[in-house]
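Missing here: one protein chain of the complex. Every other protein chain is in place.
Moving on to chain A:
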């Protein structure tokens, strides 16, 4: 039993509000510049991940020992949680673009 799911949730909880804020800003960038601004929006998200990782590593690195004592690699926790967050962001951005800019696709 590795408890991966609850550990992922506990790990992500620290970044939840930050990542949500960055997602809103990134989608707002698409709102301002249209679908052509998706590249910049993705860059905002990537900067957000770098900020989250830097903040955690600089100020709260000690908690990594908790996750390691639970048998998990911190690299794995970052890659899983950020991947899930990024896919969610892509789905939200895609839905937003379709809803706002291509309303006829909605049917």
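As a working rule, a contact is a pair of C-beta atoms (placed from the backbone, for glycine too) under 8 Å apart; a residue touches a chain by one contact, two chains touch by 3 or more; residues count from 1.
Criterion: contacts and distances are computed from a predicted model.
K.L.:
Looking only at the UniProt record of the hidden chain, which name from "ABC transporter domain-containing protein", "Transport permease protein", "ATP synthase subunit c" or "Heme-binding domain-containing protein" is the right one?
P.N.:
"ABC transporter domain-containing protein"
K.L.:
Looking at A:25, A:63 or A:92, which residue reaches the missing chain?
P.N.:
For the chain that is not drawn, the touching residue is A:63.
K.L.:
State which residues belonging to chain A touch the missing partner chain.
P.N.:
1-3, 6-7, 10, 13-14, 60, 62-66, 68-73
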